[in-house]
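Here the complex is missing a single protein chain, while all its other protein chains stay put.
Chain lettering (A, B and C) follows the sequence in which the chains are written, and residue indices restart at 1 in each chain.
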Amino acid sequence: MTTIGESEMQQSETNSAVLLIHCPDKRGIVASVTAFVYEHHGNILYLDQHVDAEKHIFFMRIEWDRDGFTLTGDQITEEFHQSVGSKFGMRWQLYFSYQTPRMAIFVSRRSHCLYDILARYEIGEWPVQIPVIISNHQDLRPVADRFGIDYHHVPITRDNKSRQERKQLNLLKEYEIDVIVLARYMQILTKQFVDYYPEKIINIHHSFLPAFPGARPYHSAYERGVKVIGATSHYVIPDLDAGPIIEQDVVHVSHTHTVGDLVRMGRDLEKVVLARAIRYHLQRKILVYDNRTVIFS
Amino acid sequence: MTTIGESEMQQSETNSAVLLIHCPDKRGIVASVTAFVYEHHGNILYLDQHVDAEKHIFFMRIEWDRDGFTLTGDQITEEFHQSVGSKFGMRWQLYFSYQTPRMAIFVSRRSHCLYDILARYEIGEWPVQIPVIISNHQDLRPVADRFGIDYHHVPITRDNKSRQERKQLNLLKEYEIDVIVLARYMQILTKQFVDYYPEKIINIHHSFLPAFPGARPYHSAYERGVKVIGATSHYVIPDLDAGPIIEQDVVHVSHTHTVGDLVRMGRDLEKVVLARAIRYHLQRKILVYDNRTVIFS
Amino acid sequence: MTTIGESEMQQSETNSAVLLIHCPDKRGIVASVTAFVYEHHGNILYLDQHVDAEKHIFFMRIEWDRDGFTLTGDQITEEFHQSVGSKFGMRWQLYFSYQTPRMAIFVSRRSHCLYDILARYEIGEWPVQIPVIISNHQDLRPVADRFGIDYHHVPITRDNKSRQERKQLNLLKEYEIDVIVLARYMQILTKQFVDYYPEKIINIHHSFLPAFPGARPYHSAYERGVKVIGATSHYVIPDLDAGPIIEQDVVHVSHTHTVGDLVRMGRDLEKVVLARAIRYHLQRKILVYDNRTVIFS
Partner (left out) sequence: MTTIGESEMQQSETNSAVLLIHCPDKRGIVASVTAFVYEHHGNILYLDQHVDAEKHIFFMRIEWDRDGFTLTGDQITEEFHQSVGSKFGMRWQLYFSYQTPRMAIFVSRRSHCLYDILARYEIGEWPVQIPVIISNHQDLRPVADRFGIDYHHVPITRDNKSRQERKQLNLLKEYEIDVIVLARYMQILTKQFVDYYPEKIINIHHSFLPAFPGARPYHSAYERGVKVIGATSHYVIPDLDAGPIIEQDVVHVSHTHTVGDLVRMGRDLEKVVLARAIRYHLQRKILVYDNRTVIFS
């Protein structure tokens, strides 16, 4: 893809590593982790930690500069396990800045979230590659074409869903996809599909969950006469609209707004809420625990 | 009650009348109503109208200066019915600015909404009289005392509720109360009670309804891991937390916030959301239709 | 231009007329205007009025259904002047829904506002035609090409400005442009240019004016250590960043945000603030008076 316009690429050239950690809370965790980084000549760029005081769980995100760091990726895994991780019963994920995530976008017929994502992509707002768009309709193929991104039409009916999902899974494998964004994809994914990408499928739902789950939330909001409408981005789990919430926002409405107005105003919400959630994910800033998210700063 | 501090009384000295109207939508309504005001030498101060295009209902609020107006209150009622109201099948309410509403406050043990209301009252922010505070606890009597407002302790148990509600109703009658504010009053009113004050009991619920109705909404919000919490002010109807919504607002929260933090942040929301709802009511800016509110500007 | 995706066109098929009025405040204005509409068999769709109590100016927007209305456009102008307008010393503008405004977009090198506008345009969110994009750079030509919109490159230097502005004016004339949107167009227009399009040039400035006018507002905001950043859409007048404000919004920021973060977060603000302002303008909802805007509901 060619880049259009003045680059506003915020990605530093930094060669960094990120560790996402959680474990039972205990004295000395931060000291041990930071000592590990320091002893191997890493310079901490960001550190954020959180303790769930009720469940006594410790969460941490640490990012350090690898310039001068004395361990390779594999060595980090091994050394960290031995000297820190095993001692505290940690579960951790390790990421490197040179590994750009590959993202697939699933759409149906509405274009607003897709355009929003692609416009951000084009100016390099996120560290991501978007090699493929998958849809159950042909409508948005011209948008994909304009941005030079592959578009696959995988129509879904009640009868062919499981077969078509296998087709989708093959495409995702073929394109080496790390994260899937449902940009107003109006199909419900099966448990089989979801289980392949735990905490890797980001959906945008057009209400402030848990209010108005399911279909036609703007109509329900109108009927109830609410004074705010919202949008919710969450990871997909097999239960519909019940996954861990990543981001939410709302906008004020009044009796003067028709359902059509709510739909229109909602589009602006959906775009920004989804974009913020994608950003958190791509920056490795999210840890999921107990169906809730920790969003590191 | 003596007034403390610099008066910031915004109430104009205007001698005005307000008509709240709704009827089936039809050509000529606005022309007829405004002609009525004009022909009797009224000067329109505000006019706001709304059409529910789906249900074909017309709503209107019109306020005019009565200086020089040629009709008395009773004459308005009669003349308006004959020359305008009956023609369009209108239902209407007529208010005069000299009629200051009398408001009762029901509280339990939490003081934040009560203080907020009384601080506004003391500087004359609203056109209202507050002669009485009623509570099922003694805790907030000192607050009432400080502001020189009568305080009645009417303890409620499962067994005495209906008797105690009669006692409350007698007090409301005695104090000639027009509107009741439940300022974090933790009791559920019976249908019998509610039916005495239709669209005259304003509650503050500590969630963005319809999410988290009932008890302990902040705990539920925490459990669900939402990223916004809200507050909702609504008129009370016999169904719990299901009445027409007057005002809502939200605040952003994160994983770092404990339930205690949500309670604390929620207090600030509850205060302003309730205060805005009270203001709309006192200014005769609310029409209820089909369990939804029209809030005139 | 072909329409992509499911049409969400909110534009009703209504054949309506809009009157924007202002005049000295006086008794009987609303009655006279609404009687005029009613007597010629118009059905009022919206009516909003405002009185500047300090300056005694009356403002009104009235929109009515022309189906069955007994006057043609020219007749309205003549009749309204004779029976209402002259009597109250009114200044008014008359618009018809069949007249779709023609909008030109001026851009420099940043694409975010342009994409946002074109994505809305493509789904028919606004009643508008966008026949031309004008830029002092070539960068965004591919975007225009993708959407099938003419793109004219009119490079500006200190020396050629007045000549190039004449070229721009000729283009605007040729394309029969009614309204100009400066979608992060980084050039200052001369008084000569601005005077051709009074209250018809909409700019987006990337700060909450009057704070941080001029160049590099995000840098200034960062330097001052503000906790909110904003965006302002306003009509252009010869004085830089001093025109009547149409819409503003803000987003919270913190010490953790670099200037680059402010730029990124600001883009999302700029898009929605500009889009809202454009919508108000296209819906004929703005009256300018004394360098302030009345935005009708």
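Everything that follows uses one rule, which is that a contact is a pair of C-beta atoms (placed from the backbone, for glycine too) under 8 Å apart; a residue touches a chain by one contact, two chains touch by 3 or more.
For clarity, every value in this text was computed on a predicted model and none was experimentally measured.
Among B:94, B:240 or B:263, which one is in touch with the chain left out?
B:263
To test your reading of the contact rule: which positions on chain C touch the chain that is missing from view?
Per the touch rule, chain C residues meeting the hidden chain are 50, 53-54, 208-212, 224-228, 230, 244-250, 252, 254-256, 258, 291-295.
Under the stated touch rule, tell me which residues of chain A contact the chain that is not displayed.
27-31, 34-35, 37-38, 41-49, 51, 297
For chain B, which residues touch the unseen chain?
2, 4-6, 8, 10, 109-112, 115-116, 119, 122-123, 125, 139-140, 142-143, 146, 256, 260-261, 263-264, 268, 272, 275, 297
To be clear about the criterion, only the chains that are shown with their structure count from here on.
Taking touching chains as linked, do they make an open path (line), a single closed cycle (ring), a hub with spokes (star), an all-linked set (complete), or other?
complete
Can you name the chain whose C-alpha mean lies closest to the mean of all the C-alpha atoms?
C
With centres defined as the mean C-alpha position, give me the chain A-chain C separation in Å.
From the centre of chain A to the centre of chain C is 35 Å.
When you check chain B against every other chain, which residues touch at least two of them?
Within chain B, no residue touches at least two other chains.
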